[in-house]
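Got a structure here, written out as structure tokens. Questions coming.
One protein chain omitted, others in place.
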Amino acid sequence: MASKHLIEYENASPEVRAVYDDIKATRQVEQVNNFWKALAQHPATLARTWSSLKEVMAPGALDPLTKELIYLAVSITNNCDYCMASHGAAARKAGMDEAMFGELMAVIGMANETNRLANGYRVPVDAALRDDDPGSAH
Amino acid sequence: MASKHLIEYENASPEVRAVYDDIKATRQVEQVNNFWKALAQHPATLARTWSSLKEVMAPGALDPLTKELIYLAVSITNNCDYCMASHGAAARKAGMDEAMFGELMAVIGMANETNRLANGYRVPVDAALRDDDPGSAH
Amino acid sequence: MASKHLIEYENASPEVRAVYDDIKATRQVEQVNNFWKALAQHPATLARTWSSLKEVMAPGALDPLTKELIYLAVSITNNCDYCMASHGAAARKAGMDEAMFGELMAVIGMANETNRLANGYRVPVDAALRDDDPGSAH
Amino acid sequence: MASKHLIEYENASPEVRAVYDDIKATRQVEQVNNFWKALAQHPATLARTWSSLKEVMAPGALDPLTKELIYLAVSITNNCDYCMASHGAAARKAGMDEAMFGELMAVIGMANETNRLANGYRVPVDAALRDDDPGSAH
Amino acid sequence: MASKHLIEYENASPEVRAVYDDIKATRQVEQVNNFWKALAQHPATLARTWSSLKEVMAPGALDPLTKELIYLAVSITNNCDYCMASHGAAARKAGMDEAMFGELMAVIGMANETNRLANGYRVPVDAALRDDDPGSAH
Partner (left out) sequence: MASKHLIEYENASPEVRAVYDDIKATRQVEQVNNFWKALAQHPATLARTWSSLKEVMAPGALDPLTKELIYLAVSITNNCDYCMASHGAAARKAGMDEAMFGELMAVIGMANETNRLANGYRVPVDAALRDDDPGSAH
């Protein structure tokens, strides 16, 4: 499935190859995914997106599995086909088993349902919730 | 902030009170949130939503904090004000600290960005990803 | 709550007044809603949106109440505050009672939940469904 | 198109078979759709989703056709391929003809357009609309 | 790829043919796109959508390329496959080159990211921004 729109390593500029090399080293994989080969059409976006993702997905206060579950939850809510495939694989590699995937799906489903119930019933935020909301500046 | 649209315990039917009592016992709180008082306008929705949520959010293969982080990730992606307030509070009660919240936000942001990059560049799913996709039946 | 951004009848051009007059006559109301007063900042958008809406919402194969319920379902899914208020009022005026609103909300909630379940489980479309899909050209 | 991810009746546990039997009896069909076969990977989600959907879609203050039109409106707004196929078929089975489908689409299109017009023009909710908003507690 | 759901010129009513003829004359093309052949199933929607689009996309205060870039940005954010294909082609025809497309994608990605950062951190609108907001009536 070669494509003029996916930049393969052998056709890539040194700048793009450097990013590919870093992805391969960081993830310990032999090939970069199509996502990166597509972004390579715009090298600045490739470099910026990879360096951002590398920083954001590194282990920190949240472990890598939790971060992948969150990534997958957003991707499923937004219905991004490619992202469901790639982050589904990444989540399994980080330890997600079928029971976890089942519960993840159940939570995503309920959240999408209750988000609309809260909006449609125009529920006013409880005074107690308003006070200690994260990031709230009201 | 009394409202004819929020059903308070003293004005609730026995059916609604039974749900309120179960919420209070399960969560060990003295008051149910406005969300439930709004749903009580349609008692079947109140009962069904509570019993679904109680089942889905119970500890299982995923722990309560992870489930709340996923719930919050969906609610922020969907821009549901009430849900950000209530599940932000629930996540903190389950152990989310500021560092975790900061990383959660960073992952949500990146996922929403790369979802559009993958869509807009119309990236074809890698053969390797297609094969072991969770839930895939292709 | 006068505002320079809402064009009141007395400050409106003849072109805008003609649209306001048609809205008032068609809906048998004494005032146009703020939505129209805001669109009047761009008279071409005001005229086009009103004539489209008038055509689309007229009784036809679907009755006015059904059309308003559909409008409300989209507006709640998209979380449009203004639209929930205006089409909630329009639906009630067309006959929506509290029991109908409760069932509408329940359907909207379930649809938003199962949309994500179907996406996240990447359910393949059944052969039988594919064949007689409305509008399908595959 | 057999798939390890779709649980067929002959491979299903008694718990899953009981749900399949209830779906077939309730809908008077010989086969359950792929949606249910996919959810069967997580039997608790299968059972909960079916019992919720059965309750929500039963005739009540709104008739089955109206409920299917609303379901379809949400699914089209969210761009859920599977759900458009399955609920398109369900709506036609409940009586939707081509003229109704055409008007449904027209309303969905207008609602998605005016939702953004109302948001982008930041239209303030009319005082009169605010007072009698359904579910409003302000 | 003939389809009973796509109305070809030779099978079209005079009313539909008139719209097709105007599309072909306006855009100086020999064939109308599938989008219009699908809408032709509901001639009122075909006529209204074409006349609206023709008015909205005409050169005005914004040039045609800018309008196509905006159209593409919305379509990518909403993940509409058909629209990405058709407006991607239209944008290139209007002058979008690969460098422009790369920057367009980068802006769309950042906007989708920061939209969630602003929502999730619940950032209060600055007093200075509130005052001169376009369309604001607060």
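The letters A, B, C, D and E name the chains in turn, as written, and every chain counts its residues from 1.
Everything that follows uses one rule, which is that a residue touches a chain if its C-beta (ideal position, glycine included) is under 8 Å from a C-beta of that chain, and two chains touch if they have at least 3 such contacts.
Predicted, not measured: the structure shown is a model, and the values here were computed from it.
Participant: Using the whole complex, pick out the displayed chains that touch the missing one.
Facilitator: A, B, C, D, E
Participant: Based on the whole complex, identify which of D:Ile76, D:Ala90 or D:Val125 touches the chain you can't see.
Facilitator: Checking the options D:Ile76, D:Ala90 or D:Val125, the one contacting the hidden chain is D:Ile76.
Participant: When the complex is taken as a whole, what residues of subunit A touch the one chain not shown?
Facilitator: Interface residues of subunit A facing the absent chain: 1, 3, 5-6, 34, 38, 41, 44, 48, 52, 55-56, 135-138.
Participant: Residues on subunit E that touch the omitted chain in the whole complex?
Facilitator: 1, 3, 5-6, 33-35, 38-39, 41, 45, 49, 52-53, 56-57, 60-62, 66-67, 69-71, 73-75, 77-78, 80-89, 92, 96-104, 106-115, 117-119, 121-130, 132-136
Participant: What residue numbers in subunit C mark contact with the hidden partner chain?
Facilitator: Residues 41-42, 44-45, 48-49, 78-80, 133, 135-138 of subunit C touch the chain that is not shown.
Keep in mind that, in the parts below, only the chains that are shown with their structure count from here on.
Participant: Show me the overlap between the contact partners of subunit C and those of subunit D.
Facilitator: A, B, E
Participant: Have a look at B-C versus B-E and report the one with more C-beta pairs in contact.
Facilitator: B-E
Participant: Pick from A-C, C-D or B-C: which interface has over half of its contact pairs in common with D-E?
Facilitator: Overlap exceeds half of the contact pairs only for B-C.
Participant: Determine whether subunit C and subunit E, two copies of the same sequence, contact each other through the same residue numbers or different ones, counting it as same when over half of the numbers at the interface appear on both sides.
Facilitator: same
Participant: How many angstrom lie between the CA centroids of subunit A and subunit E, rounded to a whole number?
Facilitator: 27
Participant: Could you tell me the distance, in whole angstrom, between the mean C-alpha positions of subunit B and subunit D?
Facilitator: So the centroids are 20 Å from each other.
Participant: Please list all residues of subunit C that touch 2 or more other chains.
Facilitator: 1, 3, 5-6, 34, 38, 41, 52, 56, 77, 79, 84, 98-99, 101-103, 105-106, 108-110, 112-115, 117, 119-124, 135-136, in rising order.
Participant: Touch graph of the chains shown: is it line, ring, star, complete or other?
Facilitator: Looks like everything touches everything, fully connected.
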